[in-house]
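A single protein chain has been omitted from the complex, and every remaining protein chain is retained in its original position.
Moving on, here comes chain A:
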Amino acid sequence: MKKMIRMTGASILALAAMWPALGAAQDTALTIALPAEPANIDGCNTTVTGIGVIVKENIVETLTTISPEDGSIQPRLATEWEDIGDGKYRVSLREGVTFHDGTPFDAEAVAFSIERLQSQEISCLDRTKIAGIEITTDIIDEHTIEIGAAPAQVLMPTLFSFIGVVSPNTPTDALSRSPVGTGPFAFEAWNADGVHVARYDGYWGEAPQVSEATYVFRGESALRAAMVEIGEADIAHDIAPQDAVNPDIDIPFLNGETTRMRIVMLPPLDDIRVREALNLAFDREALLGTILSDRAQIATQFILPNINGHNPDLEPWPYDPARAQQLLDEARADGVPVDREIRLVGRIGFFPNQEEVLQAIQQMWAAVGFSVRLEMMESADWLRLVNRPYPADREAMLIQEQHDNNNGDAAFTMRFRYHTDGQQSEMNNAEVDRLIDTAEQSVGEERTLAFQEANRIIADEVIPAVPMYHMVSYMRVGSSISYEPNVLSLIQLELADITFN
């Protein structure tokens, strides 16, 4: 009996001695609950939401990064860069960096990654960001490389932020599910539990507090939120507003997405009075804090205020149903077929409560005399409507869209959406075309002003859309850690930014 007591006492003591060690080991390991399991986590897909959130700057680093605060370009694996003309940049690479497999990081590795990114053998999604541009490399020495673009790119340093540098041992004929990069975390395993990463001891920069992380995938927002509540996870990514019930741990943040309704400008929507009426009859304030988060912002244009080229002088549309009705009456008197039914096409899955939002707006429009029919579509059907070439028998309609320009500059929005030859443009305005052409070839203030002027003409004189909101997401962050979400957090969640309380 005595012996037993002694033994029990000893084991309690032993356990007590182990406790702090156990505690420390557990405290710096994180579990992050994400909404969907990605197909791969390749270093050439870092700009894709569900992939970048795991890989970008955690496992695979890019040449430059974009600051979430002001959109400025910061050095990462590239330390300096210089425009040497003819579309070429001379880039100095960081020294003393190794990949997780022990291979040294050098100009060869950068050239390899750029070639792989452009390979026709695999579908690297980051290629979307450099579509129509051919990137060439010229190795000068171990840590210097010349990177050229044809046609020449004014935003070359921004393009560098899309180039994830992977180990030269990465396969070139398949997308990788076990990426090897230079980041502060090395890929460990991907199994039924999720994706595991562990702190890389040979990292060139400051060692992060987090020692290891597991990404688990749970489609249900309520379940992700519950996991953080009971300590099974430390971060629940992208939870629905109705699950964000605890203001202490549910953090709203502008997620970089902007929504609007594109107007297909065919009769009766070819008449600008009708388009004005659509905007005036929509009470944007009414939806905030009711079916949308009160932290969402009313948008005046398709890009966020932190993006170069955003025009700060544009005012949100006032809510003026009387004026809307008057404009409609005027148009009707001039023979515009304003009573014709207009389709409003939504794409399923942009944001929570989306259909309710569209129904509310539909009712506001009905109140001033519009006849709008709401149709929700799967993305494949919806894509057929938004991309050129448009069907010949197109009719007037409104298409709900959501867009994220997280790249710091309006160029990633303007040509695509507003230029006469833009893939998703409805416009044909010579002045806007000229301003976009000018802006794309300029730098500094000239660039900014040209984009701002284009945005003014679009918002005030053309009205090709019903601007809606800059959207927010909620992240549930467990009370044992600190993390401040930012506009990039949906596609880039740096474990190194997480600290322990």
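The definition used in the following text is that a contact is a pair of C-beta atoms (placed from the backbone, for glycine too) under 8 Å apart; a residue touches a chain by one contact, two chains touch by 3 or more; residues count from 1.
Definition applied: contacts and distances are computed from a predicted model.
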The chain not rendered here carries, per UniProt and among "ABC transporter permease", "Xanthine dehydrogenase family protein subunit M", "Cache domain-containing protein" or "Fe-S cluster assembly ATPase SufC", the name "ABC transporter permease"
Which listed residue (A:E108, A:E229 or A:E453) would be found touching the missing chain in the intact complex?
A:E229
Of the residues A:K56, A:R76, A:H100 or A:R127, which one touches the chain left out of the display?
A:R127
Out of A:A152, A:A198 or A:V216, point to the residue that touches the absent chain in the complete complex.
A:V216
Residues on chain A that touch the omitted chain in the whole complex?
37, 39-40, 47-48, 120-123, 125, 127-128, 131-132, 174-175, 177, 192-193, 216-220, 222-223, 226-227, 229-230, 232, 378-381, 383, 386-387, 416, 423-424
